[in-house]
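Reviewing the structure listed below.
Removed from the display is one protein chain of the complex; every other protein chain stays in position.
Per-chain residue numbering starts at 1, and chain names A and B are given in the order in which the chains are listed.
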Amino acid sequence: MLTVRKSLVAIGALLAGATLALAGARAEDVPGVTKDEIRIGSFGSLTGPTYLYGKLTMNGVDAVFAKVNEQGGINGRKLVLVREDDRCDPATAIAAVKKLVFEEKVFMIIGGGCSNATLGARPEIVKDQIPFLVFASVADGISDPVAPNIYTTMTTSSIESRSQVQYAIDKGAKKIAVVSQHDAWGQSRYEPLMAELKKRNITPVVDLEMTVDDNDATTQALKITSAGADAIIMELYAKPGAVLIRALNKLGQNPMLIAQTGIADPVAFTKEVAIPGATDKFVTPSAVRYAPSDPEVKEWVERIKKMFPNDELSVFNLMGIGSAQVLVAALKAAGPDLTREKLLQAFAHIKVDTDTYAGTIICNDPVSHQCNQSPAWMKAAGEKAEVVGVTKLN
Amino acid sequence: MMMFGYLLASGITTGALYALVALGITVVYKATRSVNFAHGDLFMIGGFIAYTFHVMWGLPYVVALLLAVAAGFAIGAVVERLAFRPLRDQGLVSLLLAAIGLSFILKGTARAVWGGKGDFIPFPPIATPSPISVGGILVVPQQLIVLAGAIAVMAIFAGLFKFTKLGRMMQATADNAKAAKLVGIPVNRVYVYTMAIGTAIAGSAAVLMAPITLLYPDIGFVLFIKSFAAAVLGGLTSIPGAVAGGFLIGLIEAMSGGYISTQVQDVSSYIVIMLVLVFMPQGLFGGRALRRV
Partner (left out) sequence: MRLLLGSRQFLFLMFAALAVVPAVANPYILYICNLGMLYVILAVGLNILVGYAGQFALANAAMFGIGAYGAGLLQVKLGAPYFLAAPGGAILAMLIGTAIVFPALRLSGIYLGLSTLAFAMFSQWVLLHWNSVTFGGGGFPAPHLDLSPLPIGPDTGIYFLSWLVTIALVAFAWSLVRSRIGRAFVAVRDGEIAAQSLGIDLLRYKALAFAISGFYAGTAGALYAPLLGYVSPEGFDLFQMIIQKSMIVVGGMGSVMGSVLGAAVMVFLLELLRAFKSTQEIVFGSILIAFVMFRPRGLVTLLQRLPGWEEPLSSFDPRRLFAPAASEPASSPLGASPELADEGRR
């Protein structure tokens, strides 16, 4: 019979065991590095609507690690990715980082999905001095001001906004409309965009909001039409973007459509819009220069299909692939005697071309740790994505 | 005046979607006196199932529609039998939590099965996308199809409720479950059919709507909240009320977005529901309420 005394003893034993297990350490000189493996942590959304920027990007990282491990690892060490969910919430991101640092004892972290969550976790990362490579978050505040242990391979929102406005001006737009989501994701792009427009003395003719769930953009399209806009900067996910374009098409409007890395795959987007010709004037500055349908990334199509049978290669995977390749290059450069300081040194001096990014990745330490300053302007050309230009800002 | 016409058309299309989902909610409520918080997620699963049949397996649209509706029927029956029936007499909070659990299971499953296929899943349109002119207003044929489909479903359902034996049993159970049991109505089976029909309606809404919208696993909740608001606006016990409420909410959103600001478009329905519940909680068509001691 389960007497009370027995249950108390059991509870006590459980607590003791749990404390020991949780506090127990594998004493290591360099956390996460053994003779055979390097443990690398990652945090981002694994659940919830923003899982695209977490789970799928991490899948790309895993694909690169698998390839490297097939070839024997780095200096004989296999790469192991330890994933943690941040549920797109700062509190959970802080918990995820603390867990990775103090329980999982990882060597470094490659991650960062939702910007707010990453911003929330940033002070913890700086305090723990663990090297952190950002692979998807775009908020400038993560990498600016420069922290010695934080680098990013994702084009930041200020880089994006500068490119967007530059493109509009270069193509002769006279009346610019802005349509954005006002959630945390949209806000992280909207603010730098408005700052950039103000810097150039441009006032948007309309400034409208859409939500992710909008199924109809008639109100927005009507206002854009009556303002006579010839270019629209869309700080939107693919779904509201497609809904907006359909509404504009219905009203016979055909302005320049300038998106951002949230709509990173113009070929998939054209399919989502599903109106022939409606995306002829659509461009998006992408951190990666290929769409999944490009033959250049065929190898990765197959790897992703093999590792994740339900999935198809998506642009989020490509972002993870590029970032992981930068990490691998830095790990190789840091040498067999691996320490965190050496890894950071490697990042500071890195110069690498990846399978997916448009430009060479160079981190201009100590001026800027934003290493990807070359968004590629992409548009859909049939089943391929065509690069119509690359803005190089560094 | 042009603008008003466009806003009207937009409100009616979105409203038809809310009306259909609200109909499903009200049907279940009338019979079981409970609201299924996972209703929106059942809609979502219906949409993905239709995607699997039509896009992945290449079946024609109408076949996919019928299969998705059938699948919705089956899923609703299973959910009722396994998850909700044991909790029927446990009260609102238990049912709420069970529905929330179901919602998470549905979303997690959708993410695991279809989530890696892309961020938002497109459904090919079943009519040409070029707009046609209706009374000077340009509408996309798919909008008309949604409207027609929604009206058809509502009509079928109204007929079912009024003229079939099952419909009458559902009405009896809704009025007084204990008395219905006493006269020999298989109340538990009625509940199963009700949930099944409610979910089938949600599935049909998803398939009608899929070509206009893009599917993703989290599409359910916001749709549920607004449709729930529409159902309450119409009076939670009134089927024509649910339909009217749906169209009203759609129109309110379109008008507030067009005439006030796009910033308030999304929140207008929440404000409306707060006001309605304070001043007119029985809704437009609900009966005058009695307070039971």
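The working rule: contacts are C-beta pairs under 8 Å (C-beta built on N, C-alpha and C of every residue); 3 or more make two chains touch, one makes a residue touch a chain.
Fair warning: this is a prediction, and the values are worked out from it, not measured in the lab.
In the whole complex the chain that is left out makes contact with A, B. In the complete complex, the hidden chain is touched by one of B:Gln171, B:Asn188 or B:Gln282, namely B:Gln282. The missing chain, though absent from the display, is touched by one residue of A:Ile40, A:Val64, A:Val106 or A:Ala139; that residue is A:Ala139.
When the whole complex is considered, the residue among A:Asp183, A:Asp353 or A:Glu386 that touches the unshown chain is A:Asp183.
Listed here are the chain A residues that touch the chain not shown: 3-5, 8, 19, 22-23, 46-48, 51, 55, 83-85, 87-91, 94-96, 98-99, 101-103, 114-117, 119-120, 123, 139, 182-188, 191. Residues 32-35, 83, 86-94, 96-98, 100-109, 111-112, 176-179, 221, 225, 228-229, 232, 236-237, 263, 266-267, 270-271, 273-274, 277-278, 280-282, 286, 288-293 are the ones on chain B that touch the missing chain.
One rule holds for everything that comes next: only the chains that are shown with their structure count from here on.
Chain contact summary for the complex, chain B toward chain A: residues 3, 6-7, 9-10, 13-14, 17, 108, 111-120, 122, 124-125, 129, 131, 138-140, 209, 211-214, 216-219, 222-223, 254, 257-258, 261-263, 265-266. Of all the residues in chain A, the ones that touch chain B in their complex are 47-49, 51-52, 55-56, 59, 182, 208-211, 213-216, 218-220, 222-223, 226, 237-239, 242-243, 246, 249-252, 268, 271-272, 274-276, 308, 310-312, 314, 316.
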